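What follows is a short report on a single structure.
Only one protein chain is missing from this complex, and each of the others stays in its spot.
Per-chain residue numbering starts at 1, and chain names A, B and C are given in the order in which the chains are listed.
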Amino acid sequence: MTDEYMNYPTIFSITEADLDINDLLAQITLTGTGAAAIFTGMVRGETRRDDPHETVYLEYEAYVPMAEAKMKQVAEEIRQKWPTVEGIAIVQRVGRLYPKTPTVLIACTAAHRDTGVFEAARYGIDRLKEIVPVWKKEVGPGGEEWVEGDYLPKPKDRP
Amino acid sequence: MTDEYMNYPTIFSITEADLDINDLLAQITLTGTGAAAIFTGMVRGETRRDDPHETVYLEYEAYVPMAEAKMKQVAEEIRQKWPTVEGIAIVQRVGRLYPKTPTVLIACTAAHRDTGVFEAARYGIDRLKEIVPVWKKEVGPGGEEWVEGDYLPKPKDRP
Amino acid sequence: MNRIKVLFFATLRDRAGTKSVDLEIPAETTVQRLKNLVVDEYPGLKETMDTVVISINREFAFDESVVPENAEVAMFPPVSGG
Partner (left out) sequence: MNRIKVLFFATLRDRAGTKSVDLEIPAETTVQRLKNLVVDEYPGLKETMDTVVISINREFAFDESVVPENAEVAMFPPVSGG
């Protein structure tokens, strides 16, 4: 990160703990912050699209040191694209997670809401699902199965 | 609201209490929910854009029964435009609020993130700032001043 | 004559010096006419009337709207919440 962003907080973590959105938001709120866009994903107990099925729980695992490095890269890409973004939090929860549980969070703050925070958060979650090494195994009433991603990294996905 | 939305939670409130995002999100997370987009606004202690100034605190007031009715209308407009949205929470905090404090929240949930949740949350906050009767007085080092909105409602802003 | 209540918010409350007033107005009074009656009572509100927002029974109303008996009218500046 360049000096320009020195005072802008960037949080990234892989954790087994509950996501505390109030606390994460407070950590990326600065004196000049007036807006935050936050995305969270949850475990669906019931999926209707594509291949409809029920889920008992998901088991998440991560290649932790690489996942942290790639989260940092996602944050840096966001700052390059939306220099008005102030704070960024990227958190992936791992372990056994049941339906309705928030599993992932991307939050971006800025002075004003019309400076790209929504787009930045959307970009962050899309990018996390491409390059951050985390996988989930789905356990349903009829057995278990690894969820297949479909993005193959390219040389441009290195920082 | 039509029967189609019967089981979809809609929360709207004007409150003097802290916004508890974790709790609000849990209230609009259903078994089929996999994604949430949340917007929060905070009191800026320091504003750089347009007329730069410092803020000691903001004093919010609302025309409560009409504000609740208009929040309900905003939620219904969201459901008309994005029928895939499941839960909606719209909360405005009022009273004396200091810098860094979250003052407003719009959250929309859906099964998947690519079904309009980001756009729905963005629409919700834009609309709240047009038609929900809430006002704020800004108190700074040099005195106090009502913040002026600039949207004049039109007949189409009735439900 | 119809009895109505008028509520003032934000700058309008400050300028009127009161949160609300009970008024008796002629039947079939329009919002436009009501604004004039209110300004007669509270001259300090005159310059707010160009951008005032009016609601009747908690719904936006416009100059030609007729104010019904027992209406709860509110007068306020463009909203600035969030």
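Convention: a contact is a pair of C-beta atoms (placed from the backbone, for glycine too) under 8 Å apart; a residue touches a chain by one contact, two chains touch by 3 or more.
It should be emphasised that the depicted structure is a prediction, and the values quoted were computed from it without experimental measurement.
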Chains in view that the hidden chain touches are A
Sole touch to the unshown chain from A:89, A:110 or A:125: residue A:125
Interface residues of chain A toward the undisplayed chain are 41, 60-63, 65-67, 69, 92, 103-104, 125, 128-137, 146-153, 155, 157-158
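One rule holds for everything that comes next: only the chains that are shown with their structure count from here on.
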Dominant interface by pair count is A-B
Cα centroid separation, chain A vs chain C, in Å, comes to 49
Multi-chain contacts in chain B, i.e. residues touching at least two other chains, fall at 41, 125
Listed in rising order, chain C residues that touch 2 or more other chains are none
